[in-house]
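Note that one protein chain is taken out, while the other chains of the complex remain in position.
Showing chain A:
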């Protein structure tokens, strides 16, 4: 091939098309799109043909089994999931705030302590934390977490959540302009007073959207209290679904529980997005 085209093709509106194809970018995109649709349709057809729908419905969406889940699904399981996660969130927020303030403190040992805590507990699987709590009475004889299984579950979620919350809150505290602290101090407020009345309220507003997401993740982690050996009145959604599924040798309760999680997490996700948008406009 020579650089000079021997036979001049009619140039399209976008100029001469690349040698060989003779297609405009739009035409090529159309062909690619058509291939994608064909693959999608083929996959859907294959699913319809090869999946045993009757058996699937029998195992995952059996109405009689689903009915068995009520009303305990809401009165016990969802209620407990919310108790574990709201409790965990509350203490994780408090403890996280203390860690964030320590992390930003001019006192060096405070910074070291906070960094050590955050690095350790952010890097460990949540499940491992729950297993540690399980063995806590062996390690510390006579020690008992207050609040029974609720206390243990909330403790586990607090330990994990606080590490993440501390980093989020630190970012929030640092996002408050330096001039705010200077203005507060020049009005005669002490460092602590400036923090509590001027800096922290602004930082909390800044971190509301990421914090909402953190609550969602904590809500999902609350399923791990399963490993604390909860039973009876303490069961939360996952344990509840698992138990019911075993009893009936049917997976329907798992699906039901999944939908119940989504009933909480999806609206929360939307809430976080809306708060984020509102914050972008404000200030």
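In the analysis below, a residue touches a chain if its C-beta (ideal position, glycine included) is under 8 Å from a C-beta of that chain, and two chains touch if they have at least 3 such contacts; residues count from 1.
Simple rule for what comes next: contacts and distances are computed from a predicted model.
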| item | value |
| --- | --- |
| Which of "NADH-quinone oxidoreductase", "Diguanylate cyclase", "Carbamoyl phosphate synthase small chain" or "ABC-type polar-amino-acid transporter" matches, in UniProt, the chain that is not displayed | "ABC-type polar-amino-acid transporter" |
| Hidden-chain contact residue, picked from the options A:29, A:75, A:186 or A:231 | A:186 |
| Touching the absent chain when the full complex is considered, from A:22, A:125, A:147 or A:201 | A:201 |
| Where the unshown chain meets chain A, residue by residue | 177, 179-180, 182-190, 193, 197-198, 201-202, 205, 282-283 |
